[in-house]
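Other chains dropped; remaining ones untouched in position.
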């Protein structure tokens, strides 16, 4: 694929400084980009990358205009990072082969499934009875869409995703490969030393523009639906338990776990490998840093942390050993204070 | 589906107070249930939910009988939570469409696989040579059952589960979507800076009534079988390594990891995202709280913990920085004590 700079400036909504007819063939980081590539420098602190870059064109903010222009073509715009996102979408739409509408002959579609003519059902996919696949949706190879499940307009289920019985996902969503939406929540009642299963009778409601990463799991509800509001983004290997409610535009980095019935607000950012306890509430606009266990409700917006600071093993061992007696150390300090 | 209260009281084994012919259409939480729903209040501390509930019927313990009856119909029984579990099973059995016995024409069944007539093999499933599928077992869509593997009576493998070569699961088990039972354990011998694979020659033995969550992994053994005894319950995204032995009725919450050759006792409860080191032993009736790393054997029943307490980021940073010099702080306290 080749694209002219004037066309790219139009896509991005920026001002082109340089030859409109210059063409690039791909997007690349400024450091490794050659004359046939376009790159971006998102922040002033990366300004040092500009002078040495051999990129055919750089997308920069107004503050870096001069530096960028001094070395070659540039597209100047208010938010280069957002511009890059938009450019990447435009590029992907033009460079990836289009998906053919229709049901692949090897797919198995059960009776009374309702598949829009413009939707695509890939090789060896299985669509259960009464499922609905809306216009422009793409069901990839080896995907399972359960009975009565519903896939919104333009939503893509990548190869080998699962959307289980009765679960609904809105428009423009993405389930990546291996994602399992709607498996049973983990519920058991103790009965004389063994466990009696609580059947998970409800399902899942997922809004529009939701993305769920590879091999992530979002469980169906027991008595209420599990809910992901619009714009929620979930990375790989994340576990969202039953009856959880996630507010709009909240994002989860990889390997996060959220236990059951917890309510997370809007626009939260949950760092990698964080764990969130069950039956708690987290306010809007909360940021949790990586590897933090959130063990109780958070009522105020802000940034919360709880990871052990790592160190060389010998130092860690000494500090960890002391930590095991930290309470006693405090008592000793108290004693010293009393006897002062 | 509709059900009369006298029938539900019989299912639960409780005493109905109210109109036997009253009907409900679903189970719901007391707070959101309407007159067409039945709910339960498991514990006295939730008694406040009773007065305001519009549920057609509430399942309660004897201590809450009066409060429940004051507002409408009730079923009184010794253990409402267990009653709810039983009711949910009864409800699921009646409201879910039955699974048709037989092999779907799109499934691939290799020679010499032994499939009971009452078992079901779903669309696009693959059953390897010599595998055995017992009576009433359900092999879901896109499932892989490896050569020589064995699935017990009434056990269900949900869409896209894997039971690998030679692995055996007993009766009434459940593998959820994406679960992988019997992949190779992680074993390598160092050889001059590279790694030589140790082939994992054994398999897996899983007892009765075992449930394994979505996208969880239980590895095959190297020289012995990996073992999950009866009644073990495993949530989503859990990793159980090779040669691990888990005692009966032990439960694992989501995102737990257990390293190789560890032996875990009976009736243990392992909290979410906990990690258990390899080659250790954990006694019966041990509870591990969330995010704890169990780095050595535990010989006594009880509750064990090891998570960093989370805080607002600024407070955490100050405490974490101090923690990095905790050993030195102890030395300073020692010096103060000496010079007292």
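As written, the chain order gives the labels A and B, with residue 1 at the start of each chain.
Just so it is clear, a residue touches a chain if its C-beta (ideal position, glycine included) is under 8 Å from a C-beta of that chain, and two chains touch if they have at least 3 such contacts.
Remember, predicted model here, so these are calculated numbers, not experimental data.
Shown are 2 identical chains; the number of copies across the whole complex in this structure file is 3.
Just so we're on the same page, only the chains that are shown with their structure count from here on.
Remark: chain A and chain B have CA centroids separated by 26 Å (rounded to whole angstrom). For chain A in complex with chain B, the touching residues are 108, 110, 124, 126, 128-129, 142, 144, 146-147, 160, 162, 164, 178, 180, 183-184, 186-191, 193-199, 201, 215-217, 219, 222-224, 237, 239, 241, 255, 257, 259, 273, 275, 277, 287, 289, 292-295, 302-309, 311, 315, 318-319, 321-323, 326, 329, 332-333, 336, 339. On the chain B side of its complex with chain A, the touching residues are 26-29, 32, 79, 81-82, 84-86, 88-89, 91-92, 95, 97, 104, 106, 122-124, 140-142, 158-160, 174, 176-178, 209, 211, 213-215, 231, 233, 235-237, 249, 251, 253-255, 267, 272-273, 290-291, 307-313, 316-317, 320-321, 323-327, 329-330, 333, 336-337, 340.
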